[in-house]
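Only one protein chain is missing; all other protein chains are in place.
For clarity, chains are labelled A and B in written order, and residue numbers in each chain start from 1.
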Amino acid sequence: MSYRKAISRLINLSVRQTFEHRSNLYLNLTLQVINYGFLILFIEIIFSRVNTVAGWSVDEMQLLGVVSQSSAVLYSVFFSGGISRLQESVRTGGFDYFLLKPLDAQVHCSVSRINPLGLIALIGPLIWVAFLVSQRNLHLSLPLIPVVFFILCLGVVIRYSFGLGTAVLSFLLTKVSALQSLQSALLNQSHFPISMYSGWMRTFAIYMVPVALIANSPTLILLEGGTGYYSIILLLYSVLSVVFTRYLYTTLVKKYTSASS
Amino acid sequence: MPVIFAEGISKSYRRHKRQAGIKGLVKDFFRREYETIPAVRDISFQVNKGDFIGYLGPNGAGKTTTLKLLSGILLPDSGSVKVLDEEPFQRKREFLRKIGFVMGSKSQLWWDLPAIDTFRLMQDIYDIPESDYLSRLSSLAEILNVVNLLEIPVRKLSLGERMKLETICSILHFPDIVFLDEPTIGLDLVSQEAIRQFLKWYNKEHGATILLTSHYIRDIEELCERVILINHGRITFDGTQKDLHTIYSNYVLIDIENSRGEISLEQAEKQIQIGNTCRYLIKKIDLPAVTARLDSMGSESRNLRELSFEEVLKIKMQDEG
Partner (left out) sequence: MKAEIQTFKNVIRETAIYRSNTVASFLVILVPILFLLVFWNSAFDTVESIGGYSRNQLFAYYLLVVFLQDVLLIRVNYEISGDVRSGRLSSYLLRPFGYIRHCFSVFMAVSSNALLYTGFIVIPILALMSPEFFRLTPALCIGALSLLLASLISFCFGSCFGCISFWFEDISSLQTGLGIFVPILSGAFLPMSFFPGWLKGLLEVLPFRYSLSFPVEVLSGRIDTFASLNGLIIQVFWVIVGAILLMFTWSKGKRVYTAYGS
């Protein structure tokens, strides 16, 4: 069986399904833009009263916000729909059909709601970066953009691992919606500068749940040309998290009891 | 060589025991107590290629759990299962290509899109060559009379129409074994008949092995030569319809109105109260003695008859496992 064919068909169906509720799509995109606007406004409001926070200027913070938002958009486009679907289908018993197909159920579910149209939400952040570079003279290491993109993708992989790891707990627990919201709320704090963390909070945010690295790593590379240490941690963490999540899935799926008929 | 071989399989579910009152609520929050509910207990049977089996039992008997154990959705707590010489729970790709499962109460069609889109996805997942896909879809859609429904969004279809399309979706890859869990539930009479005829055709035409659970007697009577009854997780009967009839061919049912009080009949093997009427299951050889007793008591109207298949099933379903 060709995974490539099946996955491209899934993407096709997801896009078509999204278009069935066009108003929802437009509204979602608008909300993402407005949400991002609020983040920019939030930063502007704070920096109208202080000059720097943890050594970061207003432009650097806004760049960090752009990168964080981009990471969230990529995750939302590729994986968040599929992961919600996994959790919901385990709860209702619909996961049975995933298990009955000759296609790995974890892969099938994870990519079952890819929505490339969501990438439109990246336009706003990219325009803002162009504004920061041209109007506010923010200096970026543009030749390192491929590396930045790669590090950004590692952050998306980590979001996926956490999302999936929480979703597979639904094989054990009846209701995990709040746990899902919790991991989402946690990883959505990636727009804060890494230098604000200290002590146990720093250990937590870098080594335990690398929320501080998801957006900070690529941003620091863009701004300063590189801090390999955080990127290496992110790489190691993403590999380990994928392996661990797969192990968790294969172990917990045995506990699946399937909602009754 | 049987295609399905189940030996001593058991499966239990864990359920938390609710504690009463506020104290119980707080205790529950910090230290929960659980109880184990056995769904399937030490079940053994074999199925040969091409068999069409009715798997029956009252609600909560363990029918659906059994089908899920055989298809690999669930892992048995004990015992051994082999389907097409594979352990279902390993879920090997080749195994999954050869089975299909139709669940009456769950859907795999994409809700907002026409069924044809889901069928195309199935084609890709099961790697069905284009020519085979088109010919199969054409024949299945014609038999079930859904050719005009293929391009309509699923959410706009009735339940009967959706079930027919769900059935096609699960059989498009022409599996060797099909599990059906109440496929006719909630359908009108015409749709029920359509599904029945379709399954009969598929079993005969492709030699597929079919396991069907249903609460509709017509499904079993028309389709299943062999019947397995399960109650409280145990098999209470495994044989043909004819065997089941034969067990009770020496019995009759008597319905007696007992407005003046319940009548006790020592010859009655079973006795159930339905409103003002008491129903007794009696051996034919005891009939003269029973009739004489009833006459002497001056009992009112009584109705004597042979057992229908449905009544035989009802009696058998009440057998403790």
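Keep this in mind: contacts are C-beta pairs under 8 Å (C-beta built on N, C-alpha and C of every residue); 3 or more make two chains touch, one makes a residue touch a chain.
Treat the numbers as computed from the prediction; the structure is a model and nothing was measured.
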Which residue of A:Phe19, A:Phe38, A:Tyr207 or A:Phe244 touches the chain not shown here: A:Phe38
Candidate in contact with the missing chain, chosen from A:Leu119, A:Met196 or A:Leu248: A:Met196
Contact footprint on chain A, counting only the chain that is left out: 21, 23-24, 27-28, 31, 34-35, 38, 42, 45-46, 49-54, 173-179, 181-182, 185-186, 188-189, 192-193, 195-197, 201
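Rule of thumb we're sticking to: only the chains that are shown with their structure count from here on.
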Chain centre separation (chain A, chain B; CA means) in Å: 44
Chain B - residues contacting chain A, complex: 13, 64, 68, 71-75, 89, 91, 93-94, 96-97, 99-101, 103-108, 110, 112-113, 117-118, 120-121, 124-127, 153, 181-182
Sites on chain A touched by chain B in the complex: 1-2, 5-6, 9-10, 13, 16-17, 20-21, 92-94, 96-97, 99-103, 254, 256-258, 260-261
